[in-house]
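Yeah, one chain of the complex is gone here, protein chain that is, but the others are all in their spots.
And now, chain A:
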Amino acid sequence: MSAERVIEISSLNKSFGDFRVLTNVDLSVSLGERIVICGPSGSGKSTLIRCVNGLEQFDSGHILVDGISLEEPGGVDRVRSEVGMVFQQFNLFPHLSVLDNLTLGPMKARGLSRTDAEALAMEYLERVRIPEQARKRPRELSGGQQQRVAIARSLCMKPKIMLFDEPTSALDPEMISEVLDVMVELAQEGMTMLVVTHEMGFARKVADRMVFMDGGEIVETGTPSAVFEAPKSERFRAFLDKILQH
């Protein structure tokens, strides 16, 4: 592949105390590539993607994001300015209006004027189809709307890469698709995405590559079609059987 590598993770190890969470993880991601990470609870999926933008520190190994090393001085800040993140619990700022949630980063971190930041925010609120909620507080919105605000908030920083950590797991079933739709559009626009999710329909539709983790290791990777047809490892097969039953 000649495509530019935007994330390079090599021999990553991490423990919480005595407990090994990541063992020798290698993963590289090309520009525009969509990767879906799945695996049982506690397998280290969140920890892995949180290492990418420095929310977790690792014990050994290397991570390069767009050529920037997380270990170099100021590296974490530079990486974060290129990487957006969407959390399971949305993590919107409850004391600010939806609009202010979106303009905070552009104004304080990028130095945009209020007018420019609000124009930018409205543009992204329209992309996630809730411009009419701009003046409300997050708690007045449904879960699906809140998560779309969270996605728009990340996009306002014009990231090169987006990380999603189980973005639909905290949502009522009827709201899952409105969030996934926004993510599918984002994928179609060519955003580089690392998505931790158990939504296999989404994976099938947008993933270039599936990554299956178990016990802190990457057990198997492959295209969705190959993986869903015939998973190579027994563990992945058992995992798929379990989640596809539902």
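By our rule, a contact is a pair of C-beta atoms (placed from the backbone, for glycine too) under 8 Å apart; a residue touches a chain by one contact, two chains touch by 3 or more; residues count from 1.
Just so we're on the same page, contacts and distances are computed from a predicted model.
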{"item": "Undisplayed chain, where the name is taken from the UniProt record, one of \"Amino acid ABC transporter permease\", \"Xanthine dehydrogenase molybdenum binding subunit apoprotein\", \"Putative Electron transfer flavoprotein subunit alpha\" or \"2-oxoacid:ferredoxin oxidoreductase subunit beta\"", "value": "\"Amino acid ABC transporter permease\""}
{"item": "From A:53, A:133, A:168 or A:221, residue that would touch the chain that is not displayed", "value": "A:53"}
{"item": "Residue touching the undisplayed chain, where the options are A:39, A:84 or A:167", "value": "A:84"}
{"item": "Contact with the hidden chain (one of A:47, A:133 or A:154)", "value": "A:154"}
{"item": "Those residues of chain A which, in the complete complex, touch the missing chain", "value": "53, 55, 77, 80-81, 83-85, 87, 89, 91-95, 104-105, 108-110, 137, 150, 153-154, 156-157"}
